[in-house]
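The structure is given below, and queries will be raised subsequently.
For this depiction, one protein chain was excluded, whereas all remaining protein chains were kept in their positions.
Naming follows writing order (A and B), and every chain is counted from residue 1.
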Amino acid sequence: MTREKWGDVLVFVALTVGAVAMIGPFFWMISTSLKPMAEQFDMRLIPATLTVENYPRLFRIMPFHLMIWNSFKIAAISVAGQLLTCSMAAFIFAVVRFPGRDLLFVVLLVTLMVPVQVTAIPQFIIFKWLGLYGTQAPLYAPAFLGGAFGTFLMRQYFQTIPIELAEAARIDGASLSRIFFTIYLPLSKPALAAFAIFAFLFSWNDLFSALIYLPSDPEKTTLTVGLALFQTQYGGQWTLMMAASLISVAPIIIAFFLAQRHFIEGISMSGFK
Amino acid sequence: MKLRAFAATAFALALSTMAHAETTITYALWGSPTEGEVWARIARAFEALHPDIKVNIQVADWDSYWEKLKVQVAGGTPPDVFAMDAPLFQDWQSRGVLLDMKPFIDKDPTILDGVYPITLKAYTTAGGIFGLPRDFQTIVLYYNKDMFDAAKMPYPTDTWTYDDFRAAAKKLTLDKNGDGTIDQWGFWDGGYDMEPFWGALVWAYGGEVVDPAAGKTLISSPEATAAFQVLSDMWLTDKSMPTTEQLKQFSYDGFLSGVAAMGMSGHWSVPDYAAVAFHWDVAPMPMGPKGRATSVNSAGFVIAKDSKNPDAAWAFVKYAFSDAGQTELAKIGFAVPVRKSVAESPAYLGQATKIDHGLYVKALDYAHLKPVFKGYEEWSSAVGDALATVWTGENSLADGLAAAVADGDAALAKNK
Partner (left out) sequence: MPLWRKTNNVADLRPLGRERWWVLAFLLPTLLGLILGTFGSIFATIGISFFNWDLLTPAIPAGISNYVDLPADRLFMKSLVNTLVFSALYVPLTVVLSLAVAMGMNRKLWGISAFRVAYFLPTVSSPTAVGLLWTWIYAEDHGTLNAMITAMGGNPVSWLGPKMAMYSVVIVNVWGAIGGGMIIFLAGLQAIPKDYYEVARLDGATAWQRLRYVTLPALAPSIFFQAVLTTINAFQAFDYIYILTRSGNGNSTMPTLVFSIYRTGFRFFRMGDAAAQAVVLTLIIFAMTAIYFHLQKRWGEPG
């Protein structure tokens, strides 16, 4: 073998060790969730007794099906809002020249640095004032006001579309909105798919805002808050807690396996080439 | 079928609401769904006597209850009647969001007769009466009889001192399966809040906890230090108490999960403990050098100042505070009624769980009132955080107590 080949073997072994550390915990999660309560401190990776009893029990204790639905609903609405408003802004930034455009774009990117916690207090007051505290609206409404990450991502992609297409359509008398909806959006499906996945993940995994706006009511709250509540009430029942965690991770893992290519393209697309 | 019955009831309810021009009031409380059901029963009994008033019960767990309440009150849409925890009472009263019930009470002066005075004390302020006690909690010692039997040890008695208690806890700490790690501890406590345990311990050693008026936390006095020394020795020297990290593996209540032979708690634990597989009983708190002490705390009713229906709200409070309401409450088994007549009646003493329920009432004789002042929650968490560094061994007892006093005083100053 050449030196290069030996290097490959070495790297392969190192990556394998790393990969075990990365996904090992997930196997442990699955394994624990399939053990009976009495064997939760049994350290075998393959359970001595296999059981699925933890899952039905979970749903009897807390309305996890409602929380899954709530999380899904909030995430789906957020995705719709983000896709629409971010790509609209991105289109303008990518295609149209207007005074102050670059400055505005920089200002938008700077907001990436502002922690959620800074905006949390005034937003809380606004939503309270609007009478929306305790509803799900504060969790998805902000998604309809654009966002730096999505606008940036979509702008990078829109720039790869030849401007001549837009110019030709314009000469034919198409309006900007027509150009956007009939040319740019259809050509950007891969980017939209990638961004949709990110927006979904972001909403699905959010704990901080959900904790503020829907701290308790199991009928209305999200899966993340449900899990955090579950931790305080069923601490020590590890088989149950792992089953609950798995329920929250599984949809994302499945979606990830199905859409792996989009995920990775999506990040690569943010344009660091 | 169940669903249909529910729909029918809901429909009937909706109809009846439309038929009468009723007043609807809301009563919000923290607690488990079971407690909510009991309160719904009390509300139905009340509605039977007052057909023109409908009571809506809102139950939430402790943390979210307070979070939600603050926002509702701040937004001008408070529940008409809500449950109050005595230590937090001043936080609310001082902000002017509670209704003075004195005018109502003046019309009904006998209403306070037969109520344990110590429970009234927490709600008495110079400017009026802004709350009435609902029920109270004293702390007693719970012990796992099976663990005592297995160790062939006599059960705790009312002559126990904290030395006896510590020695027993040490003996009951075992590595049952011989794997080198302890799997049964003699005693458990969280070590954060003064209730259930360390407040009573400090008092039994002749110390004091806090003087809110002077803005002083008093737990570094020689007496209090001696008390904390016992706790610190049990935790760090005897290792007869599980650390927080160890406890987390089982559940936050070490007694309930069957890994600790003894625990200190109030009557609120009885329904949970009633469901466990082992045998247990209760005993009075052990005695310290300055005698026996426990802490008493009460939950109460308050009426929101912004309530649209103060008269209906008062009618409900009055009913729940009466013999009839208190008798219903006694049956839940979560707390001790504030009326002597009810606390000494079969309704309370003859509950399904066969323990000496009278012990919680007798404990009033040596109970100290859990402090009531503005900023209690923040003070408690500041002190609890600092104390926790002692239980983990991060700080010496003296340093930890000094930090607790400094942080506690800072929290008191912030809430002046």
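Quick note on the criterion: contacts are C-beta pairs under 8 Å (C-beta built on N, C-alpha and C of every residue); 3 or more make two chains touch, one makes a residue touch a chain.
If you're wondering where the values come from, they're calculated on a predicted model, not measured in any experiment.
Interface note: of A:Leu34, A:Leu58, A:Ile74 or A:Met88, the residue touching the hidden chain in the full complex is A:Met88. Touching the missing chain, out of A:Leu34, A:Ile74 or A:Leu108, is residue A:Leu108. Within the complete assembly, B:Val73 is the residue of B:Ala28, B:Ile57, B:Val73 or B:Leu397 that touches the hidden chain. Against the chain not shown here, chain A presents residues 7-8, 11-12, 14-15, 18-19, 21-23, 25-26, 28-29, 32, 41, 43, 84-86, 88-89, 91-92, 94-98, 102, 105-109, 111-126, 142, 144-147, 151, 159-160, 163, 166-167, 170, 175-177, 180, 201, 204-205, 207-208, 211-212, 223-224, 227-228, 231-232, 238, 241-242, 244-246, 248-249, 252-253, 256-257, 260, 263-264, 267-268, 270-273. Residue positions on chain B in contact with the hidden chain: 63, 67, 70-71, 73-74, 95-97, 180-183, 190-193, 243-249, 252, 377-378, 380-382, 384-385, 388-389, 392-394, 403, 406-407, 410, 414, in rising order.
The criterion applied here is as follows: only the chains that are shown with their structure count from here on.
Chain A and chain B have Cα centroids separated by 41 Å.
Residues 128-129, 131, 133-134, 215-217, 229, 232, 234-238 of chain A touch chain B in their complex. Residues 60-61, 63-65, 67-68, 71, 74-75, 248-252, 257 of chain B touch chain A in their complex.
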